[in-house]
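If you scroll down you'll find the structure; I have some questions about it.
As you look at this complex, bear in mind that one protein chain is not there, while each of the others sits in place.
Right, chain A next:
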Amino acid sequence: MTGSSASSRKVLSKIATNRLQKELVEWQVNPPSGFLHKVTDNLQRWVIEVYGAQGTIYAGEKYQLQVDFPEHYPMEAPQVIFLHPAPLHPHIYSNGHICLDILYDSWSPAMTVSSICISILSMLSSSTVKERPEDNDRYVKNCRNGRSPKETRWWFHDDKV
């Protein structure tokens, strides 16, 4: 997979623009529950509020996801990170990077922003402990030069959390 870091962002292709416009309309009509997207003129970057689900350890908390779309979306996955402060979670690094396979190796062009959001909420909801990944400090240090999570070679933990 070719790297497409935020620093080398190109304008969206026509296919990407069309698809994002459709997703935006669908989001307005039928937003995934627990999320709020403040619509702006910027189709290429969505900032989405995430509300911790009731009955989970994140209940009552609010976080922000930043979704950046590459030129060749949906053939390439968007870059999805939590803005500061990122939730305390065994698969979420303190710099906001998320260890979730569908954002990287398991991305499929049939996924949408909505389906990503639902996966992230389910990942949050199934957590029973509020803690950082074991390798948090090392990883975050390695990312200091502004590396995109899409350039990380992830190996994925278990699917349960």
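Simple rule for what comes next: contacts are C-beta pairs under 8 Å (C-beta built on N, C-alpha and C of every residue); 3 or more make two chains touch, one makes a residue touch a chain; residues count from 1.
Everything below uses one rule, namely that contacts and distances are computed from a predicted model.
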The chain dropped from view, which UniProt name applies: "Cytoplasmic tRNA 2-thiolation protein 2", "Trm112p-like protein", "RING-type E3 ubiquitin transferase" or "Dna-directed rna polymerase ii subunit rpb7"? "RING-type E3 ubiquitin transferase"
Options A:Val11, A:Val29 or A:Val129, residue touching the unrepresented chain: A:Val29
Of A:Lys10, A:Lys62 or A:His84, which sits in contact with the chain we cannot see? A:Lys62
Absent-chain interface as seen on chain A, which is shown: 1, 15, 18-19, 22-23, 25-26, 28-31, 33-36, 38-39, 49, 51, 53-54, 60-62, 74-76, 106, 108-112
